[in-house]
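Not every chain is included here, but those present sit where they belong.
Each chain carries a letter (A and B) given by its place in the written order, and its residues are counted from 1.
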Amino acid sequence: MQPIVLVIEDDDAIQGIVEDALREGGFEAAIAKTGEEAVTLLKGRLIAYRALVTDINLLGRFNGWEVARAARDVDPNFPVVYMSGVAAHEWPAQGVYNSIMLHKPFAPAQLTTAVSHLLNGLLAVGSNRA
Amino acid sequence: MQPIVLVIEDDDAIQGIVEDALREGGFEAAIAKTGEEAVTLLKGRLIAYRALVTDINLLGRFNGWEVARAARDVDPNFPVVYMSGVAAHEWPAQGVYNSIMLHKPFAPAQLTTAVSHLLNGLLAVGSNRA
């Protein structure tokens, strides 16, 4: 049984690269074409997704920043990896805590390392969860 | 010349504790009573604030999450410390990256350590700033 990673990416070429990288790392990739679809899947909780890998500029009503916040509403520790070229500079203002921003173009190893690092619980936190 | 920290807190008792803690640590505290006032000060850039310390539930139109995003729009590395009791659980979804969430009640040393840690540049980042 492999950890399932939810991927939101409408560019077929990049989607293929992401799927290949995750599969080679031993993850299963589940694809959502829009932010709405991803939010519905995350909130439905029918499948135990373990991480979100998302582009920023998405088809439909939600962008990647908003999907990540919805995922964190469902699970406060949910691992998030953003991928972007043009929107990467917005990450310090829009990205959730303990997420990773991959600037396009990136190597597949950067993606699997980022997802693994988050799943291994290795990013510093900054809240005492009193 | 002391580093100036912008503080948004409308509870006078906590504001006093925060001011005392910062002053004892050698910082100067500048107080804003509302989020609007803070955003105006940050965007005006008349004073070189070095960090933001903000409550979450603020008087007026903006909450602390929104003020922090506005501060990061102005400066992508701007240090942010949130203080809250009831809203602390929203931090994983609403807090900006490389920020620190202090759960009330906290000790003054936690505040000065948090501000110093951010100003010393010691929180891990998660973007390659390519």
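The rule we apply is simple: a residue touches a chain if its C-beta (ideal position, glycine included) is under 8 Å from a C-beta of that chain, and two chains touch if they have at least 3 such contacts.
Being a predicted model, the structure only gives us computed values, none of them experimental.
Of the identical protein chains in this complex, 2 are displayed in place, while the full assembly in this structure file contains 6 copies of the same sequence.
Throughout what follows, only the chains that are shown with their structure count from here on.
Note: centroid distance chain A to chain B, computed from Cα atoms, is 27 Å.
For chain B in complex with chain A, the residues that touch the partner chain are 69-70, 72-73, 76-78, 88-89, 91-103, 106, 123-124, 126-130.
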